[in-house]
Each structure stands twice: as structure tokens, then as C-alpha cells.
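Handing you a structure now.
Shown here: the complex without one of its protein chains, the others still in place.
And then chain A:
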Amino acid sequence: MTQPIIKLEHITKSYGHGDGAVNVLQDLNLSIQQGEFTCIWGASGSGKSTLLNLMGLLDRPDQGRIAIKNAEVLGLNDNRLADFRSRHLGFIFQSFNLVPVLSAQENTMLPLQIRGEADDTARRRARDLLAELGLERHLHKRPDEMSGGQRQRVAIARALIGDPDIVLADEPTANLDSANSDAIILLMQKLNQKRKVTFVFATHDTHLLSYAARSIQVRDGRIVDDRHNTYLKEAS
């Protein structure tokens, strides 16, 4: 078996201190393989976001080890972590989180510009990627001029533009209607297959499970089920 791309070992995470502390994750172990299309699901409050935030290096665990692409990442300082995220991780958020003053194309360019890449390269790559996602007519629109589904596709473009190894999506469809939800998950699935990018998404919507190749159920901060499926629903 190949080395996992994400490896969490004995992860403990709590919020608050003293008597008011809430233990969210207790001694959690999880490995994700390169190229997997994984759904983390469970009821609201079960700890999905906490888990994704740790995998995405947005937060640090109280105890345990995290390795991404075999690199022990918890020893990195905040700037190194930022650089690591910029090179290896992409993020998709529930509320899209596009920069309101930037157009679709400019939002998509942002991760490349953060890395210091030239503006014209970034612009060209963003245009090509947005065209690939069917947004060629919306390049110059600001987020408030686009629908939710369009915005989330721009967010997907932003997550993918830097050729990350892993894309993490916390409730990517929670702000979308069901038709748009399905379309977004199918798009992610298609990009996973085409680009071999590892996707991990969290949802409380069991309806989306049928799109995932692997589904991990979380309850009260523990993994209670972890199974591989053949896709029940697949992009054509």
C-alpha cells in the first residue's frame, strides 16, 4: 500500500479551557490516500469542521501528529504553514468566501498571485480554468453579480488554480439548492478523476454520500464508520 497523502495520528482537540473545555476529537486516527474522493459526514456538531480544519492546517490539535505528503507539518511556524497551504492545499467554503471587490477571474488568480507568480500568467491560467468550468461568460463579474452555483464554481477554480495535492471542502453545498448541490459535487468528482486531485468534503447531507468513493461517518468526534463505495452517482 502507498503512503497516505494525509495521515492523522492520535489527534485530540478541545475548545476552551478548564471546566468549560469541550473535547471534540478524542484520539482520532485517519489516513487519506492520494487521489481519493472522500466524504466526511455526520450530524451537525459531530466534529466534521474541526477535523477538516486540522487537515487543512487552519488549526492545530492539542495532541497528535499530522503528516501531509509525508511532511510533519505541526512543527512549521505560521508563515511556513501559510506557504505550505499555498503550495499543497485548496479550500472550498460553505459561503464561497470570494473577495467581493474582485471579479471571478481576479478571485481565481489570487492564489497564484499570493505565490508571487506573474499577473499575466495568472490571468491566462484563471481564464482557461474558468472556461473549463463553463464560466467563460462570467470572467469579469463580481461575486454579487453571480448566482450561488456560479460563485461556488469560481471558488472551485480558485481552489484548483494552484494545482494543489488536496482540496478540502467544508459543507460546499450547504448554501445551494439541491440541483446546484448535485452539480457542484459532480463537478468536484469530475475534477478529481481528471486531475487526480485528492478531495475531502464534509457534509451533513446524507443525500451526497452516493457521490463519494469513500465515506467516513463521524459521531461525537469519533469515526464510527469508514467505507469505500463504487460511485452510485457519477459524472458522465
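In this section, contacts are C-beta pairs under 8 Å (C-beta built on N, C-alpha and C of every residue); 3 or more make two chains touch, one makes a residue touch a chain; residues count from 1.
Methods note: contacts and distances are computed from a predicted model.
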Omitted chain (choose from "Acylaldehyde oxidase", "Fumarate reductase subunit C", "Sulfur carrier protein ThiS (Thiamine biosynthesis)" or "FtsX-like permease family protein") - UniProt protein name: "FtsX-like permease family protein"
Selected from A:Pro4, A:Gly42 or A:Gly56 as touching the chain missing from the view: A:Gly56
Among A:Asn97, A:Asn175, A:Ser210 or A:Asn229, the residue in touch with the chain that has been omitted: A:Asn97
Residue of A:Thr2, A:Ser44 or A:Asn79 in touch with the missing chain, whole complex considered: A:Asn79
Contact footprint on chain A, counting only the chain that is left out: 53, 56, 58-59, 78-79, 82-83, 85-87, 89-91, 93, 95, 97, 99-102, 110-111, 113-116, 119, 158
